[in-house]
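Note that one protein chain of the assembly has been removed; the remaining protein chains are unaltered in position.
Each chain carries a letter (A and B) given by its place in the written order, and its residues are counted from 1.
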Amino acid sequence: MLNFALIHGSWRTGANWTPVVGHLHQAGHQAFAPTVLGHGEGVEKRVNHVQQVDDLVNQLIQRNLHDIVLVGHSSAGTLIARLAEELPDRIRRLVFWNAFVLQRGNCLLDEVPPHLRALFEGQVAASSDGSIMLPYPIWREAFINDADEAFAKSSYDSLSTEPYQPHMDKLDLERFYATQIPKSYLNATEDHALPQGEWGWHPRMSSRLGLFRLVQMPGSHEVIFTNPGGLAAKLIEAGRD
Amino acid sequence: MLNFALIHGSWRTGANWTPVVGHLHQAGHQAFAPTVLGHGEGVEKRVNHVQQVDDLVNQLIQRNLHDIVLVGHSSAGTLIARLAEELPDRIRRLVFWNAFVLQRGNCLLDEVPPHLRALFEGQVAASSDGSIMLPYPIWREAFINDADEAFAKSSYDSLSTEPYQPHMDKLDLERFYATQIPKSYLNATEDHALPQGEWGWHPRMSSRLGLFRLVQMPGSHEVIFTNPGGLAAKLIEAGRD
Partner (left out) sequence: MLNFALIHGSWRTGANWTPVVGHLHQAGHQAFAPTVLGHGEGVEKRVNHVQQVDDLVNQLIQRNLHDIVLVGHSSAGTLIARLAEELPDRIRRLVFWNAFVLQRGNCLLDEVPPHLRALFEGQVAASSDGSIMLPYPIWREAFINDADEAFAKSSYDSLSTEPYQPHMDKLDLERFYATQIPKSYLNATEDHALPQGEWGWHPRMSSRLGLFRLVQMPGSHEVIFTNPGGLAAKLIEAGRD
């Protein structure tokens, strides 16, 4: 029995994990899917990375979780790396699912292609609350490329704005890069939310983990929507000892 | 319902699409598969890229096609890029299937590895009609690597010589690189007609499209022969809105 904690990526909340959690329960595992600070409708968007980490630390401690298989999707790679520094004794394994593994001293924006950074900088400059939103055409073509149009639209309608400050916050990560916690990288082979190749997830991000377990599955950046059962199966493969 | 126009690659004709067209019809779609000028047995081989584009423009207009999902395989990537410049209002989406996406000002030969360019240059120098032919060992090992020998041979027998001049013609492509027509790239994961890596199809060619939808399938450069049903399914996934 594995104790999963599932940390969502940008523009969504913990509720997006519900179908995956169902599949994990059916397979005999526990799973907790908190919402990261600043995510969802009607909440304060002016938060930073330190506040997000502090809040997640509190949520995991309040649930009295131990032996955690800590999963981070996409931008949450930055969060689980920090949680490994804050709660090393509670984490059994880190699973980066098409997630950022920042180089020491970088912020997330340092690791995205210039055209994406420019897009987001333009959005935040025009924003009244320091948040950004993914344009639908990018969602449809580069994020959920394995869905049909109706499903691409309905899933897009579930997204909400993303706090920008955490993506500008530089992370030291000295303790993360020294940790002995085992690590896995789950890569969906048609994920090109980061363009494959020079700027891609794998092996660019994954190789920074040192020794890690590689697990792959077919699908886009959004198998949480398009294939939650397949994602759950691969999270188990990535998360087991 | 999608309106496909399917443009074949080198050494073949529109007839090679027949099984794929059948699968597309069964799925409720329309498909037109013209033969590119200079292809097939007993035709004039001394044609250039401008003539090929003009002829395809005429064929598409004569069929009164609109809302076209325009698919180009391999060398036909150069043709659909030009058709996007000539018929922008008739094209709903461009689908590059393991196809060349030329950098501005290049010809196709500028984008192939030196050993292939040298091979073709030797062939055309010895040709009486300015055409080239793919040697069987390259076909068998690098193009149709997923077939057995009997099928590799029978499919090879269906090929015919390829006009060389179009592959030497430099293309400006300024309007193609400015177009807002949506684009997809379909990549067969065992395709090594262009060697994977530095000279490969994906992400080298695909990344030049800017925002595009990535679709992948198992198989060689010749899934049109070895898996026409699977190819049709993936063309629908790549071609839909």
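Rule of thumb we're sticking to: a residue touches a chain if its C-beta (ideal position, glycine included) is under 8 Å from a C-beta of that chain, and two chains touch if they have at least 3 such contacts.
Note that the coordinates shown come from a computational prediction; the quantities given were computed from them, not determined experimentally.
Novice: Please identify which residue in A:73, A:140, A:202 or A:221 touches the non-displayed chain.
Specialist: From the options A:73, A:140, A:202 or A:221, the contact with the absent chain belongs to A:202.
Novice: In the whole complex, not just what's shown, which of A:15, A:118 or A:214 touches the removed chain?
Specialist: The single option touching the absent chain is A:214.
Novice: Can you list, in ascending order, the chain A residues touching the missing chain?
Specialist: Considering the whole complex, chain A reaches the absent chain at 182, 184, 189, 202-204, 206-207, 211-216, 237, 240-241.
Novice: List every residue of chain B that touches the chain not included in the displayed model.
Specialist: 137-138, 140-142, 145-146, 148-149, 189-190, 192, 195-197, 200, 218
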